[in-house]
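After the structure tokens below, expect a handful of questions from me.
Note that one protein chain of the assembly has been removed; the remaining protein chains are unaltered in position.
Now for subunit A:
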Amino acid sequence: MEKEKRQRNLNSSETKIDMVLFIPPAKVFVLHLICGLGLASAFWAAQNFYSINLVSNPAETLHLIWIVEASVVILLYSLFRHNPDKCSYFKAVGRALVGLPAGAIVNALGAIVLGAPIGLQHFRKTVHWSLLMSVLTFVPAASVFGSSWTDWHRIFAQTKSIGAVDYMICFPAHGAAIGAWFGAWPMPLDWERPWQEWPICVTYGAIVGYLSGMMTSFGFIAFKNWRRRVKGD
């Protein structure tokens, strides 16, 4: 009896969450598109306004990219914050800004543990790279979830997503991290290309992973939406 009741509760709560977290695929598409365009425009601006690129001036370019992408991501993802009644838009932006350096520290530590070079000449590059990684991985979650341990745990430790917002955070973040991991592969090879330097190819990998993560996220949400409609019919 008890169990059944709980099960029913669970089911109803799930549908409730589904209802709350349901977002039309077009909206998701626009969000991801803007995030992707943000990255692209940052690259474009670097190339055309400042005439720098990732290979020649990695630190400056990364700086530019993370600033542009951070403003895009924070402003957009804060719209999807949990409990919008209790939490104002500005609060969401604020906690995203707090999450930015915290995520950067986590990302930098992870990279260093995996073998990123330490040294004064790499310091600026590492800082800007980790801030960019934080924008791609941590900041959306920070602005949406705030400090809710269960949500963070669900997304990052268990990789379980319920609802569209979870997909929108989970896939791009994991994509960026996995992409960066694979991006480190060419570094020890003796091809003597300038882009093999830390953190250039890692950044490329992360961006490729991030973009494919966004595509997967959109695909998933669109698929779920389609199935829901089929079921509804």
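Here, a residue touches a chain if its C-beta (ideal position, glycine included) is under 8 Å from a C-beta of that chain, and two chains touch if they have at least 3 such contacts; residues count from 1.
The rule we apply is simple: contacts and distances are computed from a predicted model.
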item	value
Chain not present in the shown complex, as UniProt names it (candidates "NEDD8-activating enzyme E1 catalytic subunit", "GPI ethanolamine phosphate transferase 2 isoform X1", "Vacuolar protein sorting-associated protein 45" or "Bardet-Biedl syndrome 7 protein homolog")	"GPI ethanolamine phosphate transferase 2 isoform X1"
Touch residues of subunit A, complete complex, unshown partner	110, 112-115, 118-119, 150, 153, 156-158, 181, 184, 187-190
